Structures are given as structure tokens and as C-alpha cells.
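Have a look at the structure that comes next, please.
Omission of a single protein chain aside, the complex is shown with its protein chains in their original locations.
The chains carry the letters A, B and C, assigned in the order they are written, with residues numbered from 1 in each.
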Amino acid sequence: MRPVTDLARLLISCPDRHGIVAAVSTTLAAAGANIVQSDQYSTDPEGGRFFLRMEIHLEELAARREALEVGLARLAESFDMTWRLTAADARKRVALFVSRQDHCLLDLLWRWRRGELPIHVACVISNHLDLEQEVRAFDVPYHHVPISPETKTQAEARELELLAGRVDLVVLARYMQVLSQDFLDRVGVPVINIHHSFLPAFAGGSPYGQAHERGVKLIGATAHYATADLDDGPIIEQDVSRVTHRHDTRELASIGRDVERVVLARAVRWHVDDCVLQDGNRTIVF
Amino acid sequence: MRPVTDLARLLISCPDRHGIVAAVSTTLAAAGANIVQSDQYSTDPEGGRFFLRMEIHLEELAARREALEVGLARLAESFDMTWRLTAADARKRVALFVSRQDHCLLDLLWRWRRGELPIHVACVISNHLDLEQEVRAFDVPYHHVPISPETKTQAEARELELLAGRVDLVVLARYMQVLSQDFLDRVGVPVINIHHSFLPAFAGGSPYGQAHERGVKLIGATAHYATADLDDGPIIEQDVSRVTHRHDTRELASIGRDVERVVLARAVRWHVDDCVLQDGNRTIVF
Amino acid sequence: MRPVTDLARLLISCPDRHGIVAAVSTTLAAAGANIVQSDQYSTDPEGGRFFLRMEIHLEELAARREALEVGLARLAESFDMTWRLTAADARKRVALFVSRQDHCLLDLLWRWRRGELPIHVACVISNHLDLEQEVRAFDVPYHHVPISPETKTQAEARELELLAGRVDLVVLARYMQVLSQDFLDRVGVPVINIHHSFLPAFAGGSPYGQAHERGVKLIGATAHYATADLDDGPIIEQDVSRVTHRHDTRELASIGRDVERVVLARAVRWHVDDCVLQDGNRTIVF
Partner (left out) sequence: MRPVTDLARLLISCPDRHGIVAAVSTTLAAAGANIVQSDQYSTDPEGGRFFLRMEIHLEELAARREALEVGLARLAESFDMTWRLTAADARKRVALFVSRQDHCLLDLLWRWRRGELPIHVACVISNHLDLEQEVRAFDVPYHHVPISPETKTQAEARELELLAGRVDLVVLARYMQVLSQDFLDRVGVPVINIHHSFLPAFAGGSPYGQAHERGVKLIGATAHYATADLDDGPIIEQDVSRVTHRHDTRELASIGRDVERVVLARAVRWHVDDCVLQDGNRTIVF
């Protein structure tokens, strides 16, 4: 990837009104920052909500960041902004959750090793032992946290302990356990899940079985932020692949795996590049 | 399109067992017919159901068809076959139902005029007058059958009267009225509908509104046989188009129109080419 | 489409350097204009070229436009900018050139009539009479300008006469004549062409024949600005469709028509919405 020293990303959302871009860009120019890339979106220029993502270049970013933040904080107050500034070279620390299926997990690990995914893989957590050797070959810690209906509370407590203060993102790379509301409340970082269907079609279990039963001509996958409402969180990315009557459920699953891993990889990439903002239950992907 | 004289299509379904293809092809060879194209599918070689579509060439088909049918009938008895033989040059007579949106209707009429769609357009039936002039330019009769909750029974009776004995297929080209179970029972020919979503997602009304609300990243269209269970009939074809957070409901509908017309045109083409067989609520598209 | 009163689009390109967005947005804010949408791209933040497209809202645009333009002109001087301001409600006047194939032409005319394409269709010019009646049904003037190797110079002179001062864009909607360098020099407005292949594959004549010969598994279409180097101008949009060994050249052409008309419609839409900028032989499509 490109050298990212002195690059930062500024994410802003606020009620839409006149002069936001002028005010932001003037603040940036005053701090010596150059706008390298800018994207914006308004749900409605009259009374809607405004979203902005800028990539900025500021020489000696580390040293001059505080001054910039003071300027932005002042601006934020007058425009009622929610904002966030992240250095492009600050890799997000990611925990990967997985059960037994390896395709999404390996795909993320490969991309990471190849330099396509600018993250730090903090650890893999699994309720099974199957993939331990595979993961250790990448020099990544593998935590086995078995889980059963009876031990769910303790298992999640153990997971939270493993994550505490160590990760910026959790990715469910075909983790076949439902996370409790309590876990989601306490984990304190975004959780991205890959669902093996084109949501909202075939929510719930066995989506490929459902797809075969219904006789659809395309199957898909959906990456979304996990929320208490299973399969109902904000969608980040989706894609589909063409199938025919000849494919049985097993073959649909096999074709689907190719879609799942690409969709999840895109969603993770966009998230860690700070390209995804949330607007209620919808996402804005810049 | 290619000259289709002396070409016929043979469609067969029966319980799967050994020797079906040998028996069929021997019967055809005995009758002097050459197999030009053949497709087959079995839901399960052990105890499943077998489906076969053959394109055959038989010189002087018209004169020799009866002899061939006698042979096929004999065969059908021993294999418990459902079968159908259609001459490729026997164009199916089609009635197009439409409300106010012109895109699917015009697309079908234009393909027909270009010679891409080997049908005979018997008539257009609409509950509105909007598209009358447009349709008449294609030299196609336009029947205006207004419909309201109070007049639905009479309107459908009028439609059945217009269709009786005159069509082999009804295509709902964005006809925004729900056909009654009684109509479907009595019409006596297949009915193909285009639904403006990727079913089973967003069944029912306002699918583009639902899609916008849910924040999906792809929108789609589904052509299916109409059944009493609205939006639940066997799916013939589906496709999707990529969208983003920037597209409002109106723009989703505009993008969707391009998908709808192509999906419907494919489904109609495959149906009139006798490529679609039904297996319960699923289709086999050869 | 949305009400576009008081909306304008500002297109800028200039050498990249610090502070461009701040300067532009400050100039706009000073003029009372609100930035509704903004896209930017730099070929290289160090020494590259910067491209910007903004949608702005300025109440009483007509009355206040001149003042804004004075500010922009001043700005342009200090940043060495090429710039253009267009009112969103100023529909571009378009001439459609066509030979005998109707699919691209009709598709554009339908979209225009349906309100999907914010243009004014000034006229259709054809070297054949085939589509005259069809075009007149849309209340659009149809000019028949036959052309042969011997009459090419006079024919193009006649075409230039018909266009002079009357159009902002020429669209070659499957016009099968090569425009001379002289015509392109003198026409004074952009010319968009649709080529029936995925350029640079199968440039020149009979692309579907070439595609069949080569046995490709996808066929495509390319909309590009016409230049003296035939099939070599800047590409605006491309798309493809899957094919198999079963499709002969005739069927490839039929499948290809669906791709051509959608690709051309997108390119025209983006051009008239002022979304396309040129960077040498490449396009930037915002």
C-alpha cells in the first residue's frame, strides 16, 4: 500500500446547513492540512443530516495533530458535529471469531499477510479447535473458547476478557454462535458479521437450504454490523452469484463461499479505511 | 431467428430410472427424427424425478408428426411420462397486461417487432388508457378494462372473455392489480409476472421503498409464474443491479426498471421456447 | 427528476496544490452558495492534476450568477484553473445520429420521454430512412442525410449545417459511418459513440464476428468520446454480458444490443449531468 505517513482521515456528521465544507476546509487550511480526497452526502439538503469524509495530508502530523484537533473541536461546537480524526498509519487491531469453516478466516489472513488489508490481527477466537494449526502458521494467537447453552455466559465473559482494551474491531468470520445483547453492549467496538444470504432474504439458519427450497436463481452474501436484532444490522456490502436448478444445497454453499469471503473482505477493508458511516440502520460507504 | 421449419421440442418428465434416454432416442430415430439439442436433469438418480428437453428435426414434420406421437404415447405409458411435443414454428399467442409504467411493455413489443421474441402478441389489456396510442403504433389491439375494488369481479370476467381461446400465455408487464384465485383457475394458460425486487426479499408493495429503508447494496427483479400465493410462485429468472446510499427510492426505481425489463424479456423468451419446466414450486430452465 | 431550480454544477481542473478546496468553498460561501455534493480526484497529490465537481445551491441563481462567476474567475487566475459553471436546469440540446439499428436510439428516446434523461432532443440525423416514422412519433425532427464514399464531404457539410449553434452534444447511437477528422474539428461539441465491443478488444468492424471467432466468454460494449483515432477515444462506460459456445454471431449481436443500449444511456446521462471530465485519453466519472 501507499506510504501513509502524515495522512489522516476526518469523519464528520452533523445537521445539514450552509457553509459546512467552507468552514471545515478553512479550518484545515489554517492548520496547514491539504485535502487529498473528499466525499460528502446529505440525506436531505433541507433539514437532513450531513456526512463528510476527508483524507488530509499534514506534514509532521504527530506533532501538529493536537493543534488541528483544537480547531476541529471549536468548529464541531458551532455546527453540532460528531467527528473523528484517525491517522492512516494507525492500523486497527482486529479479533477474528470463527467456528469450523475456514474460508472467510483464511481469506482475511492471506490478504493481511499479502499487505492488502492494513490491520493488525490481534487474535483468533474460536469455539472449536479445528483451525488452530492453520492460524498459528500465521503467527497469530488462537484462543479456544468452547461454548454451549449452559456455558454461554462464562464463555462470553472469557471472550470479553481476551478482547478488553486490545482490539478496535471484531470480525465474525463465519462464527456460528449468536452473540448476546450483553456481549454487544460490553464489547465496546464495532462487530462485523458475514451472513450467507442476500439479506433480508433468508435470514436465520440454513440460508442455502432455504435458497434451494425457494428455487432462487442467484445466491448472495451480506456483511453487516452485528446488532441485537440478529441479521438486521446495518448492511455494509452485498454481492451475489448466479446459480441454476442443477445446484443442490451443498453446491450452493460451495458457490456461496466465494461470495462470502469477497464480501466480508471488502466490508472489513472499507471499515478499517474509515469509509463507513452509520445513519440509523443504513450505512454510508464513501 | 433461424429457420424453424420441421423443428420440434419434446418435453418429458417422469420418475427417474434406467434407460429413459435410450428409449426416447430410439423412438425418435425410428420415427426418422434427429436430435439437435438435448438437456436433462434428475432431482435424484435414485428415486427422483427426471426432466428432459430435446430439440428434434424431422423432415416433413407436419405430415409425420402423428406417427411420432403414437410412438411417444406408447413410450410414455411404460415410463409413466408426462410429455409434450411442440412445433418450433408454432408461435405462442400472448396477452400483455399493463397498468401505467411502460418500460416492460415497450421492451417486449420492441423485441417482438425486431424479431427477437418469437411470439404473436394477441392483445394488450390495461386498467388505464395511458399507453393506448403507444400500443396501437405496434398494430396491437388495446383493451381498456378499468378495475376498482367494486368492479373487480366483472373486470376479471371481461378479461377472461377477451382471452378465451385466444392466448397461450399471459404476461403481467407491470400490471399493478392482484389477480384473483378464481381468475388464475379459469384462465387456463400460464401467467408470468415481473416483481420489482429480488424475491423473497421485499415481497408485497413498494419494494423499492422497502429496499431503500433496509439500506441494501443491490436491488433486483424477479420473473415468476403467478400463483394464488402472491409473489410466491416458481421463479423463472432474477437479476440485480448495484446501488449505493446515494440513491433515493425514486432512483432505485429508475435503476430497477432496467433490470425488470431484461429479466422479464428473458423469462418470456425461455417460456415460449419451451425451456422452462416446473418441479413443484421450483423451475428447471434448460 | 428532482426540482433543479437554483442548482448549479461547478467543474474545475488545475495543477494540484494545497488549499484548493478551501479557496473554492470560501469563494462559494462568500457568494451565498451552499455545497450540496462534492467530488474530487487528484492524479497525484505531488505535482499531479486536480479535478473537482461540486453541486451547489444558490438562491436566485439567475440573478446572482454573474457575481459568483466574477469570484470564480478571480480564483481561477491564481490557481491556473480551467472551470465551468452550468445551471442544472439548462438541458443540453442533443442530436442523435443513427443508421438502421433502432435499439440505442429508441432506448434514449424512451428514457427521455419517461423523464429519466434530462436533455432536449434537438433532432435525429440518419443516413437511412428506416427509422423516420418511429422518430416522428416522438415529435422529433428527422433529417435524412444519405452518405456514400463520393458524397461524404457534402454530407458532413450538410450535417454541420443542421447542427450549427443548435446542439450541445452529438450522440452516435449506432451510426455506422466514420466521422472525418474535419467534421470532429468543426462540430464544436462533444461526440459520444457506442462501440459494440469491450474496447480495446475487437476494435474496428464486425466486433461480434471477431468475438465469436476468438471464442470469448463475455461480450461487451463501450461508450466513448469520438476522436480522430477511431475506437480510441476516452472511455466513459463499459459493461459485459456472459455468453457461451452455443451463441452464434447473430445471437451475440442480440445479447450485445442489451448491453449497448444500457451502456450508452449511462454515458449520456453522466455527460449531461456534467459528471465526466477528461484527463488526456482517460475520463474521470464523478
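Basically, a contact is a pair of C-beta atoms (placed from the backbone, for glycine too) under 8 Å apart; a residue touches a chain by one contact, two chains touch by 3 or more.
Source: prediction; values computed, not measured.
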| item | value |
| --- | --- |
| Listed residues C:A30, C:A164, C:V178 or C:L218, member touching the removed chain | C:L218 |
| Contact partner of the left-out chain, one of B:D39, B:E213 or B:D279 | B:D39 |
| On chain C, residues whose C-beta touches the chain left out of the figure | 41, 198-202, 214-218, 220, 234-240, 244-246, 279, 281-285 |
| Missing-chain contacts mapped onto chain B | 18-23, 25-26, 28-29, 34-42, 45, 57 |
| Contacts of chain A with the absent chain, listed as residue ranges | 102-103, 106, 110, 114, 116, 137, 254, 258, 262 |
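Here is the rule we go by: only the chains that are shown with their structure count from here on.
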| item | value |
| --- | --- |
| When chain B is superposed on chain C by its C-alpha atoms, the rotation angle in degrees, nearest 5 | 180 |
| Interchain centroid distance [CA atoms averaged], chain A/chain C, Å | 37 |
| In chain B, residues with contacts to at least two other chains | none |
